[in-house]
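Complex shown without one protein chain; remaining protein chains in place.
Letters A and B mark the chains in the order given here, with residues in each chain numbered from 1 onward.
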Amino acid sequence: MLETLANRYTYILFALLVVVGLYMVVASSNLVKKIIGLNIFQTGLFLFFVTTAFVDGGRSPVIPKEADAGAAFASPLPQVLVLTAIVVGVALTAVALALVIRIYDAYGTLEEETLREVRTDE
Amino acid sequence: MTELFAVVLFVFVLVTALATATLRDVLGVVVVFAAYSLGMALFYAFLLAPDVAMTEAAIGAGVTTLLLLLTLAKTVRTTPDQWLERPNLPALAVFGALFVVLVATVVEFPAVGEPGVMWDNPGVTQYYIENAYEDTGVENAVTAVLAGYRGFDTFGEAVVVFSAGIASLIVLRQVVFTRE
Partner (left out) sequence: MSNNSNDTGTGKESAPGDWTTDSPMVSNPAESTYVESQIIMTTVRAVTPFSLTYGLFLMFHGADSPGGSFQGGAIIAATVLMIAFAFGVAPTREWLRNRTVVALAAGGTAAFALVGLVPMAFGDSFLAHPLFNEEFGIKTKWGLEAIEVGGVAPIVAGVLVGLFFVLAAGMFRDGDTTEPRTDGGAANHNRTDQPQTDDEGSPTASTGTEAQTDDTGMPAEDTTAGTGGDR
């Protein structure tokens, strides 16, 4: 049992990062911390994708011209997905931070409970 | 040697992720998040993905951290009186259960890096590895797939990044050029 878990250590790390990220999104009271939790969740998923591309004892997918056909290479396809996803993730984070600045400008606070009370008072 | 390196990285990423979740001060959380991004970048490099590692290091530890610090400078940072956050017990219970469910699923996966398993689709992956240089003239298979075989997805992603710039201009109600 421990042997199987040790062989799948990146998947366990992925599960932990997803759970930590979601916990931060749900349970933090500060809006900026929620955004950081979202980023942790995203990196956990990227770790999962990159693990599916990994081949033990292989090489990174830069294939030289005179490649011997028997060499094992890591698969390039999941890495392309993750590359695009990282850049889209930073764009998403930036728009979320713009919204946070605007919320702060309108309400003067970044705490979730305070915002909820203020908005129910309106 | 690589085993030791993997263990050290694993522990580093674990500790920084947990520290990000449990610290109370927002500035401390941002700094620990930068360290976490660096750890993840090293982990990607360890998993034979240098392109992903460079992108994560530049964007995660670089741009995202700077944007977060800028937001803290523009809004507020309340200095707290305690080190650690108050744990939210119902959320902890739910997410603990989710973690157990995910781990129970994970043991059904093949081992990390094992060749010839279900992810390693020989028809698709081997085609790209063998023919990337002949079709596109580019040695880096990731660039060949990104700009050659799947160029349309890259176009979509570039447009998404561009729209994020426009969206933040709209949210903060700024106009770029005056009419004069």
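Here, contacts are C-beta pairs under 8 Å (C-beta built on N, C-alpha and C of every residue); 3 or more make two chains touch, one makes a residue touch a chain.
Computed from a predicted model, the values in this text were never measured in an experiment.
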Candidate in contact with the missing chain, chosen from B:A35, B:A111 or B:V161: B:V161
Residue of A:N39, A:S60 or A:S75 in touch with the missing chain, whole complex considered: A:S60
Residue of B:L72, B:V106 or B:I129 in touch with the missing chain, whole complex considered: B:L72
Touching residues on chain B - with respect to the absent chain: 27, 50-51, 54-55, 58-59, 62-63, 66-67, 69-78, 135-140, 142-144, 146-148, 151-152, 154-155, 158-159, 161-162, 164-165, 168-169, 172-180
Footprint left on chain A by the chain that the document does not show: 60, 62, 83, 86-87, 90-91, 94, 97-98, 101-102, 104-111, 114, 117-119, 122
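Going forward, only the chains that are shown with their structure count from here on.
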Footprint of chain A on chain B - complex, ascending: 6, 10, 13-14, 17-18, 20-21, 26, 29-30, 33, 36-37, 40, 43-44, 47-52, 55-56, 59-60, 63-64, 67-68, 70-72, 74-76, 85, 87-88, 91-92, 95-96, 98-99, 102-103, 106-107, 109, 111-115, 119-120, 124-125, 128-130, 132-133, 139-142, 144-146, 150, 153-154, 157, 160-161, 164-165, 167-168, 171-172
Chain A residues within the chain B interface of the complex: 4-5, 7-20, 22-24, 26-28, 30, 32-33, 35-37, 39-40, 43, 46-47, 50-65, 67, 69, 72-77, 79-80, 82-84, 86-95, 97-102, 104, 109-110
